[in-house]
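Here the structure is laid out as C-alpha cells; the discussion comes afterwards.
Shown here: the complex without one of its protein chains, the others still in place.
Chain nomenclature is as follows: A, B and C, assigned in order of appearance, with residue numbering initiated at 1 for each chain independently.
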Amino acid sequence: MREKLRSIIEDNTSKKGKVFDYFIQVLIFLSLTAFTIETLPNNSVKTINILKNFELICVIIFSIEYVLRIFVSKNPFKYIFSFYGMIDFLAIFPFYLQGAYDLKALRAFRIFRVFRALKLIRYNKALNRFHIAANIVKEEVILFLVITSIFIFIASSGIYFFENKAQPEIFTSVIHSGWWAVVTLTTVGYGDVYPITIGGKIFTFFILLIGVGIVTIPAGLVASALSKAREIEEDNDKNK
Amino acid sequence: MREKLRSIIEDNTSKKGKVFDYFIQVLIFLSLTAFTIETLPNNSVKTINILKNFELICVIIFSIEYVLRIFVSKNPFKYIFSFYGMIDFLAIFPFYLQGAYDLKALRAFRIFRVFRALKLIRYNKALNRFHIAANIVKEEVILFLVITSIFIFIASSGIYFFENKAQPEIFTSVIHSGWWAVVTLTTVGYGDVYPITIGGKIFTFFILLIGVGIVTIPAGLVASALSKAREIEEDNDKNK
Amino acid sequence: MREKLRSIIEDNTSKKGKVFDYFIQVLIFLSLTAFTIETLPNNSVKTINILKNFELICVIIFSIEYVLRIFVSKNPFKYIFSFYGMIDFLAIFPFYLQGAYDLKALRAFRIFRVFRALKLIRYNKALNRFHIAANIVKEEVILFLVITSIFIFIASSGIYFFENKAQPEIFTSVIHSGWWAVVTLTTVGYGDVYPITIGGKIFTFFILLIGVGIVTIPAGLVASALSKAREIEEDNDKNK
Partner (left out) sequence: MREKLRSIIEDNTSKKGKVFDYFIQVLIFLSLTAFTIETLPNNSVKTINILKNFELICVIIFSIEYVLRIFVSKNPFKYIFSFYGMIDFLAIFPFYLQGAYDLKALRAFRIFRVFRALKLIRYNKALNRFHIAANIVKEEVILFLVITSIFIFIASSGIYFFENKAQPEIFTSVIHSGWWAVVTLTTVGYGDVYPITIGGKIFTFFILLIGVGIVTIPAGLVASALSKAREIEEDNDKNK
C-alpha cells in the first residue's frame, strides 16, 4: 500500500504519478489565481465566499498531499526539513494559524500562500542542470554578493557625503542613501532620487562605470555555468 | 512550369530566385513604411489616397505570392500551417476582412499588417545557427521563463503587502502591483510607480539583488548557445 | 627620407615612432578638452581667444600629420579611403570649410571635430583581437540588428494601437511611439512616456519579457567572441 502510494506521489515517470503531478500543479495555479483575485478591490460578497471556499478546498488537498508525502517518504525527517518540505509546510501553515487565532494581525500571514508558487519549479527537466551550475559558481556568486554589498555601502556613504547638504530630506543618512545606491546600481533608476550637485554627479559617473558591471557579472557567471552543466550532462550520457 | 516557378520562389540561390526575394523584401519594407506614414496625424487627402492605393497593390502582390507559394509547395498543408505560412496569411488576411465588412470595429485588424515585418527574418544567413541554438537552450529558457513568472508573482504579492496601505491607488491589488514588478525587474524603472515605505524599499532591495540576475540570465544562455551552434556548424564544415 | 619618415609615422614599435604616437595622442586629448571648454557658457573673451588659437595650432599639426601619412603610405589611396584615413580627414575638414565660407550655418560642422576621439582607439593592443571577434560574430550581430529593428517596429505599432486614444499627444503616430519603444527596450525608461491603459501595460509586459533579452544578446555574443579571439591568438603564439 505504502509502496503503491510512493510510486504515485514520488515517482513522476509512471502514468498515475504524472496525473497526480499535473493535478497538484493545476491546483497550485488556480489557488494562486484565487489569491490574486482576492486582493482586487470591490469584490462582491458572492465572489469572496466562493474564493474562501475554494481556498478551504485547496488547503485540505495540500494538507493531505503534505501528510502523504511524509507518510510515503523513506526518511520523513529528511523530507520535512528539505527545501520542498519547508515550502509545502509554509504553503498550508498560515491557514491553520488563522483558524486557531482569528486575529487581524495574523491576516498578514496569508502572504505566505504565495510560496506555493515555488512548488511549481519542482516539475522542470532543466532543474537538475541548474543545481549542477549553482554548485560550480557557488564561490564566485558569494564573492560577488560580498563585493556588491561592499559596493552598495561605499556608494551610499559617498553619495551621502556629496548630497546630504543639498538634499537633506532625501539623502538623510547612509541608510537612506542606500535606496539610491540600489536603484542606481541595478540601473532601475526610478527618478525619485538622483544627485544634483556636481560632486555627486561625478561620483555617480565613477560608481556607475565600475558598479554596473559588478551587478551584472553574477548573471553572466550563472549563464556560463549552465552551459558547462549541460556539457557535463552530455558527457555523462555519452559514457553510459 | 511548376518546377520552374518553384526554383524562383523557393530557391533563393538561383539568380531569378534572388531577384524575386529582393523584390518581396523591398515591397515589405515599403508597405511597412506606408503603414507608418498612415498613422501620422494631419495627412492630406492626396497622401491618404496614394497610401490606400499602394496598400491595395501590396496586398494584391502578397496575395499572388501566397497563392504561388501554396501552388509550388510539395506539401501545401505543411506550408500553410508552418510559421512563415501563417505569417504570410496574417499579412494579407486583415485587408480582405476589411473589404467584406466595412465596420469600424474591424479597422483594428489593420495592426496585423505589421506581422509582415516578421517575413523579413526569412532572408538571413545566421538564422539556421539561431535555430540550432534555440534547440540547445530550449529547456533552460523554459525553466527561466517559469522562474521569472514565479518571481514576478512573488514580487507583486510582496510589494502589494508592503505598499497597499501607503499607496492604495497605485498598488490596488496584486495584479496592479504586477506592473511595478515588470517595470522594476526588467530595470526599465519609468518612475510612475515605486515603493515609498521602508518595508517596501527593503523588499525591493532583495527582489532586485536576486531578480535582476534572473531576468538577464536567458539572454546570456542564448548568447552562449549561439557560440556553441557556430562551433557545431564549423565542425560540420570541416568533416565535409 | 620617405623610408625614415615612415618608420616614425607608421611603425609604433621604434622609439621615435612611440614619441610621435604619444605626441599625437596628447594633442587629440587636449584638442577635445579645448572643444569641451569652448561649449561652456560665460567664457571670457581671453579664454575664447586662447582656445581659438590652440584650435588653429591643432588643425595645422593634424593637417601636417594627414599629409605626411599620405606621403609615406605605400598605397596613398588605400589610406585615404581606409577607416582611419576618413577619420583623420573628418577631424580637420570642418575647419577649412569654416575658413572658406564664414557662414553661421557651417558652424554646425564643428561637431565633426569630436571624431578625433576615434583616432585614440588606434593605439590599443587588444584592438586586433576585437577585429577577429567582430569577424566571428558579424552574421549573428546583423541578424540581431534586423530582429531588434523588427521588434522595435512591432513594439511601436502595438503600443500606438493601445495608447493612441488614451495619450494622443504622446503616442501620436507609430513614429512617435518609436521613442517609447527604444527607451523601453533598452531599459533606459526615462519616465517621460509610458503606457497608462491596461491593454498597453499587458502589451509592454510581453514586449519586455522577450525584448530585453533580444537587445542584450549581441553584447553577450561579442563578449564570447572576444574570448574565442583570445584563444585563437594564444594558439597562434604557441604554434610559432
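Note that in this section contacts are C-beta pairs under 8 Å (C-beta built on N, C-alpha and C of every residue); 3 or more make two chains touch, one makes a residue touch a chain.
Source: prediction; values computed, not measured.
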Answer for the absent chain's shown contacts is A, B, C
Of the listed residues C:19, C:56 or C:120, which contacts the missing chain in the full complex? C:120
So one chain is hidden, and I want to know which residue out of C:39, C:75 or C:236 touches that hidden chain in the complete assembly. C:39
With the full complex in mind, choose from A:19, A:40, A:60 or A:154 the residue touching the hidden chain. A:154
Determine which one of C:73, C:173, C:187 or C:204 touches the chain that has been left out. C:187
List every residue of chain C that touches the chain not included in the displayed model. 32, 35-36, 39-41, 108, 111, 114-115, 117-118, 120-121, 124-127, 129-130, 145, 148, 178-179, 182-183, 186-192, 215-216, 218-220, 222-224, 226-227, 230
Residue list for chain B contacting the dropped chain reads 187-191, 220, 223
Name every residue on chain A in touch with the hidden partner chain. 136, 139-140, 142-143, 146-147, 150, 153-154, 157-158, 160-161, 164, 172-175, 184, 187-191, 194, 201, 204-205, 208-209, 212-214, 216-217, 219-221, 223-225, 228
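Everything below uses one rule, namely that only the chains that are shown with their structure count from here on.
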I need the pair from A-C or A-B whose contacts repeat those of B-C. Over half of the residue-number contact pairs should coincide. A-B
Please compute the C-alpha centroid of chain A, do the same for chain C, then give the distance between them in whole Å. 41
Which parts of chain A, given as residue numbers and ranges, touch two or more other chains? 187, 189-191, 220, 223
